[in-house]
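This is the structure, below, for whatever I ask next.
Every protein chain except one is present and positioned as in the full complex.
Chain naming follows the written order as A and B, and within any one chain the residues start at number 1.
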Amino acid sequence: MTHTVTTAPSTGARRSPGPWRTAASDLLRNRSALAAAAVLLLVVLATVCAPLYANHLAHTDPFQSDVSGTTVVDGKRVPVLTPSSTGLGLGVTPIGPTWDPAHYFLGADNQGRDVMARLLYGGRTSLFIGVTAALLTCALGTAVGVVAGYTGGVVDSVISRILDVIWAFPVYLLAICLSVVLLTNGLKLGPVTVEAGSLWLPITIIAAIYVPYIARPLRGQVLVLRNKEYIQAAIGSGAPTLRILRREVLPNVVPTAIVFVPLMTALAMLTESALSFLSVGVQPPDASWGTIIQDGLGLLYTRPAVTIAPGLLIALTTAALNVLGDGVRDALDPSARLRGGM
Amino acid sequence: MPEPLLDVRDLRVRFRTRQGLVTAVDGLSFSVAPGEVLGVVGESGSGKSVSMLAVLRLLTNPNVTVSGEVRFRGRDLLTLPDKEMRAVRGREIAMVFQDPMTALTPVYTVGWQIAEQIRAHERISRKEAETRAVRLLSDVGIPDAASRVHAYPHEFSGGMRQRAVIAMALSCDPALLIADEPTTALDVTVQAQILDLMRELNTQGSAMVLITHDMGVVSQIADRVLVLYGGRAAEEGPRRAVFHGPRHPYTWGLLDSVPRVGGPRLRRLPTIAGVPVSPGALPEGCAFAPRCRLRHDRCAERPVLTPGDVASHLDACWLPPDDRAGLRLTARAAGGEQSGEHGEKQSEKQGRDTEVAS
Partner (left out) sequence: MLVFALKRFGSALLVMFAISVLVFLIFFATPGVDPAARIAGRNADAATLAQVRHSFGLDRPLPVRYLLMMRHLLIDRDLESFVNRGSKVIPQIVQATPVTLSLVMGAALIWMTAGILMGTAAATLRGKAADPLIMLVGVVGVSLPAYWLGEVVNLLTQKQFHDSLFSWVPPPGYVGLGQNPGQWALHMLFPWLTLALLYAGIYARLLRGEVVTALGEDYVRTARAKGLSERRILLRHALRCSLIPIVSLFGLDFGALVGGAALLTEVVFGLPGIGKLTYDALQNLDLPVIMGTVLYAAFFVVLANALVDILYARLDPRARHA
């Protein structure tokens, strides 16, 4: 940890603020980080309001296919789906963006569902998976890193080897492998049971594969800490291990772990969307931004909005998370580096 | 006094920090004559390193502003165009930094880095530059220089690295060498060797500014001494005068806190009471006043450097100019009363002037 807090020798009249307070004030004067936080807040608010929009404004059920429905455009009643005029005429062409918030603002997908409403609901799923998976990974990775770094010896060697293998392996490939296998029957691992089709399946998979991203740097950090005089002194004075971990080690490691949370959330959201795009992530009837992109694929050339809108939302959200993460990093631990999203 | 080589007038360095504007160097003036060794002493935070970095314009942080005048051989370095400034750096003024462990680029050999400096200033072939690097390394006492020239910094010990850094600094025969605590990061035995090396350099004619917080080092090689406190000059004068008849209360404190060989055994080394002034909270008046035992009303006003007994020995203090030695005893006695128990012991010292172990 390199807190570059310049504590000029003070006359005693001024007390230097604690590291957390300094970090917070740093973050609060970082304009791009604040802007990013505002964007995130907006996205979260919008998704929270998803039922309001669907029930009271658009009057539509985004999870119910509506093949023969009609809607109102410019005062005229038109069908949501029209038979395709190209090809063999077998497909359907859904209505495009009407730019009317009450009637298919962004058009419909090929099952006649309101894309805007689906985006809002999908955002809930994407954000939920991203945040939960990131928190899980960071907690798990911190635990693994601290245990490996602090215990040393055989335990460390074994953990490090396993981390190395997973670290070296293409992370998407691993995620897809796991998803394909677990998709049909879910996961039963001791007391943990994850239903197939449940949102917890992609969460668990994403959280698991990114553990080395967190554990490896933290292990290194703990390794350095452990050789510091004050930890050696604490060990030498017979302080119980748990106490040393809690009082001396964790306070040094937690800021780094916190820096990783927003960056990891961005990474997790991107991974989730990729898995969903390959239809091994979020399963219907649930929708996420990734699955909506996948739904829109067949309509790419006729109704590109179905594909473009969720992609833009993913990009906006992950970009905001990355900028916020950079801000948190600069404030808390400028040396923290996350592989991939940096 | 001959025409000074370096003449610094009213140097001011300010940092913009989160606590507001901090003045690290506050109107500092001094000069260095050709061939002279100026020792700059002060506690950490007194502005000694920063002022020297400012002289060479090495404070590149955009939050730093430097003002004043730095005349070197008649030119003002602060207004020199970048290109001409680069020709001054390394060739006319060289600098040696405190920590030799980090001062060299880790990915190049020592010889390469010395040759790089030579070739930056002189049009000579790579081969010639390397030959000169070998000679420089052997000059600064690195054994087997011909093969060590191909070694990487991490293959050198701390003392060897500092020698290499000094060799690099000397590679273009600079007229002035600024050494920023060149021995602080080194072992005591190595410190002595490096000091010997620097003394030797001086006998060869280069002027030197030696920044240190170690009065012992200053007493060994400085011709003149400049004492800094809170970014301002507290006292300036020839070495003997400053060591034998220190005039500023801060200098008294510095000298008293050096243990002496052959002096009375002290139960506790005297220290300067209080903490160093923070550059962010410089008082209006004398910077040392809050810690001074002899402060009086006048101290609310800023003192200027004025000559004392001799014209070359200046100090910035409002105490009566004559009988500073007597006042020093008073101050000590006051300190003794304050710390009670070893007042007596300290009074034993009173009869003599402090001579620092050398």
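In this section, contacts are C-beta pairs under 8 Å (C-beta built on N, C-alpha and C of every residue); 3 or more make two chains touch, one makes a residue touch a chain.
All values reported here derive from a predicted model rather than from experimental measurement.
Only one of B:64, B:120 or B:333 touches the chain withheld from this view, namely B:120. Of the listed positions B:165, B:186, B:254 or B:327, the one in contact with the omitted chain in the full complex is B:165.
Among A:29, A:59, A:188 or A:228, the one in contact with the hidden chain is A:188.
Among the residues A:177, A:223, A:239 or A:254, only A:177 touches the chain that is left out of the figure. Residue-level contact of chain A with the missing chain is found at 32, 161, 164-165, 167-173, 176-178, 180-182, 184-189, 266, 270, 273-274, 277-278, 280, 290, 293, 297, 300-301, 304, 307-308, 310-311, 314-316, 318-319, 321-323, 326, 337, 339-342. Residue positions on chain B in contact with the hidden chain: 56, 58, 60, 62, 82, 86-91, 94-95, 97, 99, 102-107, 116-117, 120-121, 152, 154, 165, 168, in rising order.
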